[in-house]
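Starting off with a structure, shown below.
As you look at this complex, bear in mind that one protein chain is not there, while each of the others sits in place.
Then we have subunit A:
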Amino acid sequence: MNDAITRRDALLGAAATAGSLLLAGGNARAQARPTELRIGITTFLSGAASVFGVPARQAAELLFEEINKAGGIAGLPVRAYFVDEAPGTDHLVGEYRRLVQNEGVYVVFASISSGSCLACTPLSDEMRKTTLLWDCGTQRIFEEGKHPYAFRTQGYGTPEVLAPLLYLLKHKPDFRTLAVINQDYAWGRDSWELWKAAMDALKPGVRVVAEMFPRFGAPDYSTEVTRLLAARPDVILSTSWGGDLVTLVRQASERRLFERSTFVLPVAEASMQVLGRTMPAGHVIGARGDHWNNHPQPKDPARLAKFVDAYRAKYNEYPIYPCHHMAQAISALQAGLGRAIQAKGGGWPNDLELANAFRGLTFDTPTSSITLREDGQGLEDQIVGLSSFNDRFPFAVPRDMIMFPAAMVSTPVGQKSVDWLKTLKPEMLAQVPAPIAG
């Protein structure tokens, strides 16, 4: 055949291809400074979890607007590409690739859903793209594998469950019975597994009188409330959130369940505005971090007030915790990129250099500082308190707050959360800090 490939052609072709790849590799090492900083952001823009995703997007838009007015990040204007997580992980994986390959994003912020994060982190390894896990909570990410390009810029499930449990053990040490009512999906089940492991270790002998996992998005909890009223547990745990938590609290409150049992609601903060005065006082509430609007000792009170006021002015509501988590990811990016540029003597860092800058990075938030450990996990303090009302806010905020240092409630590097929680001793309670007045 006339067009058959000869050995000489093949060798020439191979040499040319190798040369191209070398050139391409050389370009990657000496990455040119882009004209804008493109950031891919995955969040829920539809479905039930958009109660978190849309406020987070609003926070990102607000902050990027401010940042761009002030000259951008590292002198570059920021351009965000938002992607909806709601269609599921298969869709998200395609979108992640599109963001990196077609849109040329420099960094990806992923995601709210733990399932989304579990899908995106292997992609960050494969595509060598720095990925900041800005909100998801599953402990599995950094406990089941190494992800050199992924970093979580906030706490995660283990401290977010352990801190409320420790608070309960200090606040109501004599409780004997407990019931759980969590949403029937990964977080609802995982958070119960974490709680149960820690509770059995720290207070053995507590009797679990009901374990209920109503379907995600259930519109009615009447039956569950009746069962809880009949069972009369000392404590009711619910890690539910969004509309599910609002419905549960409303129905339980109306039927006086809050008068019979102490509720522990580790994800309550995001629902307090919607519940308003319906949320009963005196129950344990958490915020997946330390970013309460009434934080008693914020590291930078002016910065916290500026963010809260700007958000309220633009969107007519207080920022909820996903907004703070988004702000944390943006702060981490500013600090990490600055560090990478400094390490390169002012040059523009390539993907590997950028990722390396995040390991061990400490960045400031309005309320505290967060350090990214060697495994990529961020250490964020946890504040838990009792629901209460004051003149400043038309909704419940915590009182008698205890600030749990992140290192105290986080699984040590290299260990698995459930295994670590099982090793806890009741003596740990002696290390719990005293409540903060205010």
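Note that contacts are C-beta pairs under 8 Å (C-beta built on N, C-alpha and C of every residue); 3 or more make two chains touch, one makes a residue touch a chain; residues count from 1.
The criterion applied here is as follows: contacts and distances are computed from a predicted model.
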Inset, instruction - Pick from "Branched-chain amino acid ABC transporter permease", "VWA domain containing CoxE-like protein", "Serine-protein kinase RsbW" or "Pimeloyl-CoA dehydrogenase small subunit" the UniProt protein name of the chain that isn't shown here. - result: "Branched-chain amino acid ABC transporter permease"
Legend entry - Full-complex contact with the absent chain, from A:Arg79, A:Arg97, A:Arg140 or A:Arg255: A:Arg255
Legend entry - From A:Ile39, A:Val246, A:Ala327 or A:Leu372, residue that would touch the chain that is not displayed: A:Val246
Legend entry - Listed residues A:Glu36, A:Glu126 or A:Glu317, member touching the removed chain: A:Glu317
Legend entry - Identified contact with the non-displayed chain, of A:Gly40, A:Pro214, A:Pro266 or A:Pro398: A:Pro214
Inset, instruction - Just the residue numbers, please: which parts of subunit A touch the chain that's not shown? - result: 46-48, 50-51, 53-55, 184, 210-215, 217-220, 222-224, 226-227, 229-230, 232, 242-244, 246-247, 250-251, 254-256, 271, 273-274, 278, 317
